[in-house]
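Taking it in order: structure first as structure tokens, then the write-up.
Of the protein chains in this complex, one is absent; all others appear in place.
Labels for the chains are A, B, C and D, by order of writing; each one numbers its residues from 1.
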Amino acid sequence: MIVFDLLGGLLLVAGTSFLLLGGLGLWRMPDIYNRIQAGTKATTLGTLLTLAGAAFLQPTWALKLLLIGVFLIFTNPLSSHLLARAAHRSGAHKTATTVVDHLAEDRTARNTNDQGERG
Amino acid sequence: MSELLLAMSLLLSVVMVGAALVAIQPGRSLPIIILSSGLVSLLASVQYLLLAAPDVAMTEAAIGSGLTTFLFFFVLSRVRGGDRG
Amino acid sequence: MVRHLFVLLLLTALGTLFFALQAGFSPDSELNQVGRYYASHTAQDLGAANIVTAIIVTYRGLDTLGEVTVLFLASTIIGMVLSKGMQKGGKVSDLPPAGELLSTGSRLLVPLILLLGCYVFINGHLTPGGGFQGGAILASAALMLLLADPLRPFNSRFIAVVESTSGLLYVVIGVLGIFVAGGFLDNRILPLGSYGTIFSAGAIPIIYTLIGLKVGAEFSSMLLKLSKTEER
Amino acid sequence: MADIAMATGFILILIGIFGALTNRNMLRMIVGFVIASTGVNLVMVAVGYMRGRTAPILDDAVPVADAVTRIIDPLPQALVLTAIVIGLGVTALMLAFTYRLFVTKGTLDISKFRELKW
Partner (left out) sequence: MVELLIYLAAALAGAAVLFALARFIKGPVAADRVVAFDVITIASITGIVLAALAEQREIYLDVALVYALLSFLGVIVIARYLERGL
């Protein structure tokens, strides 16, 4: 079982390195959208790897760890999506290097269409 | 491995006190203050777990995560404009 | 400011007191008498693996009854305080829509959250958790529905019926304990079963389920009363 | 570890009381109360902790025979568990009153409410 232990420990370290990368990206990235990107994707992957590592270390806990992972997969994208939309709607400004904003383009296009039909 | 638990407890204490200090600053806006108090209760939950009280930790996690935050933000959204006091 | 000076004085006094308390504290190395009794007798007498649950439901069951009553009073008073501004009909609101992802996600997640709540309070005598935690999780499901669609019509009559029925059954089980077993809220009105399985510990799972339903209904009605108030 | 948690709890109580007494805004005062109550709960749980022991839940890792020597005191945990749930009820009540007062007077400043002051 020494192989399992070693593999589990390495997975734990890999997962928490992703967590650290997420935290670092949260600190270093220039604007809110980049920070959401770093702060949710990397940490989700990191937590899943950590759970897998714990399952290798203690094989009898695997079912509960799997459930935790499934719940994370369900809930994390939902919160990050809503957060990004809220940031966009509340008008958080972008940095100068972020130039593509498809949501705002869609909005303005829809608004001009509506006015055209009405007029 | 009690040193690990000790170090985690120390880190949690530092973060909790930092968040609590943010939560009572007079100059901060109200949403940030409420968010900080939510952070305090969230970290208190992990602290309870380290103190070998999983029942209390689960209670704090279930109540502090959604319900308290919702109550505060709901009242805050209804009193918009009145928070100049 | 004079006021701030008084506050700082008070805090200094409190801080000195706390420092003295902290300096004079030495953690026990042995359980005290009460703790030792609970630790050694719970498994044989009550059949519950979670000693905290045994204390809450059986040893100090009367306190729990009082606590549930306090929650009921808080919910009722919130209803009374807010009753003037209650929304009558379905008024069209100007809130931005919740979005497709949130409504679909709530359809997926609300059954999961309800299931987790039921798991938590049915397994209260074996794993951490119990009625209060499960009730809070059930109320979180109601909160999720409310977030996905703020104008959703809730069946508040159903919530009231669940709350009163579970409270009534809780008291009935407690009174039954006087006649069948040792006293009020004794859990040995049912056979103890085999230790460590789900149908064990006598009436503790039933009582905790009732507490969970009651607490969940009380928290949900608090949330609904607050969110149905429309007076800007 | 109990010392660290207890000191944190005391500091949180002091911070919360300071916030509740120096702010005039009612919502900020309620936040101070919530932080102080978290500190009280933390102190009470820390009193029950014993070094080198584990949670008072018996399973395969802690058999019934070892219970007296291996678990910590379960009574403070039961007290704190109920205290947290009551705390949510009290917070909701305070928020409902705050909302009602705001609707009546249009302000959240507590020094504007002078009807009962004499």
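Operating definition for what follows: a residue touches a chain if its C-beta (ideal position, glycine included) is under 8 Å from a C-beta of that chain, and two chains touch if they have at least 3 such contacts.
Since this is a predicted model, take the numbers as computed values, not measurements.
In the entire assembly, the chain absent from the figure touches the shown chains A, B, C, D. From the set C:L31, C:I55, C:L71 or C:V120, the residue in touch with the chain omitted from the display is C:V120, counting the whole complex. Summarising the interface, chain D meets the missing chain with residues 54-55, 57, 59, 61.
Where chain C meets the omitted chain, the residues involved are 95-98, 102, 109, 112-113, 116, 120, 127-129, 133, 137, 140, 143-144, 147, 150.
Touching the omitted chain from chain B are residues 1, 4-5, 7-8, 11, 15, 18-19, 22, 29, 31-32, 35-36, 38-39, 42-43, 45-46, 49-50, 52, 54, 57-58, 61-62, 65-66, 69-70, 73-74, 76-77.
Keep in mind that, in the parts below, only the chains that are shown with their structure count from here on.
Inter-chain centre distance (chain A to chain D, centres taken as mean C-alpha positions): 32 Å. Here the spacing of chain B and chain C, counted between their Cα centres, is 19 Å.
Multi-chain contact residues of chain B (touching two or more other chains) are listed as 54-55, 59, 63, 67, 71, 75, 78. Residue positions of chain A touching 2 or more other chains: none.
The full set of touching chain pairs reads A-C, B-C, B-D, C-D. Of all the residues in chain C, the ones that touch chain B in their complex are 50, 52-53, 120, 128-130, 132-133, 136-137, 139-140, 143, 147, 219, 223, 226-227, 229, 232. Interface of chain B with chain C (complex): residues 54-55, 57-59, 62-63, 65-67, 70-71, 74-75, 78.
Every residue of chain D that touches chain C in the complex is listed here, in rising order: 2-3, 6-7, 10, 13-14, 17-18, 21-22, 47, 49-51, 55-59, 64, 67-68, 71-75, 77-78, 81-82, 85-86, 88-90, 92-93, 95-97, 99-100, 103.
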